[in-house]
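Only one protein chain is missing; all other protein chains are in place.
Our next item is chain A:
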Amino acid sequence: MSTDTPAPAASTPDRYLAVQRSDEFAGLRRALRGFVFPMTVAFFLWYALYVILSAYARDFMGTKLFGNVNVALIFGLLQFVSTFLIAWLYSRFADRRIDPVADRIRAEVGEVTHEHGPRG
């Protein structure tokens, strides 16, 4: 038994199993995974495209758009933009769709506490 999970009431494992099987929790998991998995795939492919173009499409990346600004620079800056954008989208999504449900379930499991309390 881990020191990090001091054994609470004997019925606790069953309670966690019951919560895990509840519709509410299944909905929370589905919502979270439905957002983070596709988003991870998307930003990873977008980043991979950037690295692959940097390696294999030098002529395209070197195309000048205006002044001395070329496609490579814009593509790189777009990686910054997409990172900021995804971070913002996720934060909005989590605030609206994840936190309220997580708070509700946590309150239901509430009795499971230990010596450090929720704020450690």
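Following the convention adopted for this analysis, contacts are C-beta pairs under 8 Å (C-beta built on N, C-alpha and C of every residue); 3 or more make two chains touch, one makes a residue touch a chain; residues count from 1.
What we mean here is this: contacts and distances are computed from a predicted model.
Looking at the choices "Transketolase", "Cation acetate symporter", "Glycine/betaine ABC transporter permease" or "Quinol:cytochrome C oxidoreductase", the name in the UniProt record of the chain not drawn here is "Cation acetate symporter".
Where chain A meets the chain that is not shown, the touching residues are 1-5, 8, 12-14, 16-17, 19-20, 25, 28-29, 32, 35-36, 39-40, 43-44, 47-48, 50-52, 54-56, 58, 61-62, 64, 66-70, 72-73, 76, 79-80, 83-84, 86-88, 90-91, 94, 99, 102-103, 105-106, 109-110, 112-114, 116, 118-120.
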